[in-house]
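Complex shown without one protein chain; remaining protein chains in place.
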Amino acid sequence: MTGPIPAPRAGDLSRAGDPPPLEPPDVVRAAYAELFVTSLPEARRFWVDLLGFVVTTETTNALYLRGYDELTHHNLVLRAGPVAACGALAYRVRSDADLDRAEVFYGALGCRTRRMPAGHTAGVGGTVRVEDPLGFTVEFFASSAHPQRLQQRYDLRRGAEVARLDHFNLVVPDVPSAYSFYSALGFGLSETIEDSTTLYAAWMYRKQTVHDVAFTGGAGPRLHHLGFFAHEAHSVLRMCDILGSLSLESCIERGPGRHGVSNAFYVYLRDPDGHRLEIYTSDYYTGDPDHPVLRWSVRDPRRRDFWGHAVIPSWYSDASPVLDLDGVAHPVSEIGQPPEATVGADGFTAL
Amino acid sequence: MTGPIPAPRAGDLSRAGDPPPLEPPDVVRAAYAELFVTSLPEARRFWVDLLGFVVTTETTNALYLRGYDELTHHNLVLRAGPVAACGALAYRVRSDADLDRAEVFYGALGCRTRRMPAGHTAGVGGTVRVEDPLGFTVEFFASSAHPQRLQQRYDLRRGAEVARLDHFNLVVPDVPSAYSFYSALGFGLSETIEDSTTLYAAWMYRKQTVHDVAFTGGAGPRLHHLGFFAHEAHSVLRMCDILGSLSLESCIERGPGRHGVSNAFYVYLRDPDGHRLEIYTSDYYTGDPDHPVLRWSVRDPRRRDFWGHAVIPSWYSDASPVLDLDGVAHPVSEIGQPPEATVGADGFTAL
Amino acid sequence: MTGPIPAPRAGDLSRAGDPPPLEPPDVVRAAYAELFVTSLPEARRFWVDLLGFVVTTETTNALYLRGYDELTHHNLVLRAGPVAACGALAYRVRSDADLDRAEVFYGALGCRTRRMPAGHTAGVGGTVRVEDPLGFTVEFFASSAHPQRLQQRYDLRRGAEVARLDHFNLVVPDVPSAYSFYSALGFGLSETIEDSTTLYAAWMYRKQTVHDVAFTGGAGPRLHHLGFFAHEAHSVLRMCDILGSLSLESCIERGPGRHGVSNAFYVYLRDPDGHRLEIYTSDYYTGDPDHPVLRWSVRDPRRRDFWGHAVIPSWYSDASPVLDLDGVAHPVSEIGQPPEATVGADGFTAL
Partner (left out) sequence: MTGPIPAPRAGDLSRAGDPPPLEPPDVVRAAYAELFVTSLPEARRFWVDLLGFVVTTETTNALYLRGYDELTHHNLVLRAGPVAACGALAYRVRSDADLDRAEVFYGALGCRTRRMPAGHTAGVGGTVRVEDPLGFTVEFFASSAHPQRLQQRYDLRRGAEVARLDHFNLVVPDVPSAYSFYSALGFGLSETIEDSTTLYAAWMYRKQTVHDVAFTGGAGPRLHHLGFFAHEAHSVLRMCDILGSLSLESCIERGPGRHGVSNAFYVYLRDPDGHRLEIYTSDYYTGDPDHPVLRWSVRDPRRRDFWGHAVIPSWYSDASPVLDLDGVAHPVSEIGQPPEATVGADGFTAL
């Protein structure tokens, strides 16, 4: 893969000849996402009553939710809106100085950026929002209120007993470019799906797990799913059982199963607006400086499901639109390479 | 053990020379227990709010509770009373004719018996109550209302997710006599704790599990614990975590751990009145007609805890008093043999 | 369903006017199956090395295997043969007298029967083999050698940690007839899949579990699968992980998942000859004399998979041929009703 995928360099996507590459903000981790939902009461029933997310703050138009281990204000902001979409993906950065760095870094790439005052998003300090080169609205924040520590309040746990946000999975038409840009942002690469000519998907991290963000090739930019961490596999099974109990089994899109990539035990659910989330367990440590990349062949039927099951087509085709800084849906570009879903385990590409 | 323990024969405890031995009632299984508690609200908080038992019926003075798999009316009756005690242990029998057989069988042994009309215990038909030769009040019933089937209502499950009553564990001063009597009642023997001279404990069954009733040597008659079945070990762990969350960890008397006897994964809890219950998982099938007995040496430290941990003294010493047919506490006789708790793994008896 | 399905009566399938109906053998439980495999070494690798079955006895042409809880000689006999097929399904009966009853009972129905001497099947006493009215070769035995008790040899456990055989699942063209015949044999009914006119599937038991045998409508007689019990869901997940590790994920046909019917957590695997087995956990107690039947609508998408996933077509279409008393494959009759697989959740029958 060293051939087809250019080695990442800071400033890779900046205009040629710009010396020196700018210092990116020091991203700590994927921290929260903002989703627009068409019915806040229905979203509340799904995310809070069924999945068991903790409500940190509730306003007329928004719900701020977190997992049981989370020690910052929230992992998810649900806002009432006219259409279902992803408003922003938020990374925590190390310090306020990193907010300045973010503004300069993205500005130098020609990206629109916007300072948001403290409190625009409840519980966090001032943020910098950017429209990134991939088309996603990304929010950076450096400080957050600490809510009540609930990790050992087993008496309160319900649903999937989600611990915290783990990662964003994004659909992009050009995975190598997404990989290069996030490399320049300082993200490490843990796993890939590829063949001799194409990088189909990439998993990248800042915190010491398999990923904070992953890229899947397809029409984009779109949000494929939000991944939330749970501690043990039986919590995943339990979540499915609860949905079956209530005849809501149609919310279960795919799994439970074991991923080849990441080795996680997972299930994919769809919320009432079709937003997809993953309940994700297992994972592994990636904090060593020479952490080796695990490269999966696109022909290995175990890459997406270690138990060999076919992936349901909607999982490859559906994703949430993303909004720009003004709240307008970002146009979607078609993928410029053979989509992974069409590559057979029998060794040829269907397209 | 064939030496010290007389082979069971029907009518064993009846007067010598009475031919032929009377036919015992056809016991189906241990079905429910009646416990008197000194505060019904506190008992409700423990059994319902924390442990997650389902309330089938509630009256001013009583709570009728069941597990999530149970398809008869209840597994536990909690009644308000002046002192904490066990009112009755109830076995389901196969038919109404078995109620008659119970009356005759126990009457012939000189035991007091009493017909209770349908509805005396909510949800069951007419019953026969007896003061059995071991000093316990035992209730037989042949029919029960079927409550709503909740097994697949995972959305309702809480606490230990108890499925059903599994067994009664009784403290008796004379384990061989208890064994002989229950053999005459048609119970099979699955496991024992013994040495060359003494039977310290016995596990006996009618349904196809390790036991419906077990006998432990000690001052009795007293109720050692009620065993409730749960499907998986993580439910046991969860129950303990919930109690710890609420600083109610003092309710956890012993375990979680693995039993040598029965191979079950267990925890013992004490309710606000000190009544002991076990959350009990695993178990095994005993329905074959020649099911072999598993005999544990009293010197095997794994018999009570397969992981070798010492048993807390209260577990051997404490138990609930039992009431007679008139609701008067049965006097307790001291054990007539070395108690198991004093037999060291080092091969000598401390007493 | 009381309409379309005739109430079971003893001797239902005997010639009209035969008074009184014959007493059926007292079946204790489904105990073992005999499968013919085309390569004993490959079968050994699958069943023993991967799935972790215990070898009780091995001969030149046969392997006798059991689960870790099993206290009779075997749960599965694998025999080398020219074609993959099911040789016999074996039920344990209560006593030798039940062998005689089996011979008379089936003989009176016009079925061929054959006495097999002790040792024909290793580890069991003399048996009676019959070609039953449904076309299956059924073996009855009354006594078995007790192998070493391995339940607490956790050091030896591997693979799926199978405890024992749980049930046979049979494909028959006429489910109501199969149900009626097994009712006459004394089997209880625990669950069904049906609509107002058709009984699509039935689960029937002698031991106190959901089933010893189940009937699924389709071209038959054929063996759909053997169900083996494991204690906890994580053993099912582990088995799949092991198969994925070895790139044998194609052995995983369906699941893991939760059944609506039986509430079991399951996975279906296929052995090297295509014989299907289920690793089956959870289950519930059915020993009460008035155990209520749970009737699932064929339109409920949760009946086969509580989490709503479509059933892979091979699961409905494929099954193992069965051999007659002479080892000749039994001809297969087409199903005489709409197959369940063609009934959509949208409320109409595709056929």
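Miscellaneous remarks
Going in written order, the chains are labelled A, B and C, and every chain counts its residues from 1.
By our rule, a residue touches a chain if its C-beta (ideal position, glycine included) is under 8 Å from a C-beta of that chain, and two chains touch if they have at least 3 such contacts.
Predicted, not measured: the structure shown is a model, and the values here were computed from it.
The chain we do not see here touches A, B, C in the full complex.
From the set C:Thr38, C:Gln152 or C:Ser297, the residue in touch with the chain omitted from the display is C:Gln152, counting the whole complex. Across the entire complex, the residue among A:Pro82, A:Pro117 or A:Pro289 in touch with the chain not shown is A:Pro289. Although one chain is not shown, part of chain C still touches it, namely residues 50, 152-156, 232, 234, 238, 241-242, 244-246.
In the full complex, the hidden chain is touched by chain B at residues 233-234, 237, 240-241, 243-244, 247, 249-250, 252, 256-258, 260, 265, 301-302, 305-309. Where chain A meets the missing chain, the touching residues are 28-29, 69, 71-72, 92, 94-95, 143, 146, 149, 151-152, 163-164, 207-208, 231-233, 260, 263, 282, 284-285, 287-292, 294, 306.
Please note the rule applied: only the chains that are shown with their structure count from here on.
Closest chain to the protein centre (all Cα atoms averaged), using per-chain Cα means: C.
In whole angstrom, the spacing between the mean C-alpha positions of chain A and chain C is 45. Chain B and chain C, compared by their mean Cα positions, are separated by 34 Å. Between chain A and chain B the centroid-to-centroid distance comes to 52 Å (mean Cα coordinates, whole Å). Under the contact definition stated at the top, the residues of chain A that touch 2 or more other chains are 234, 241, 244.
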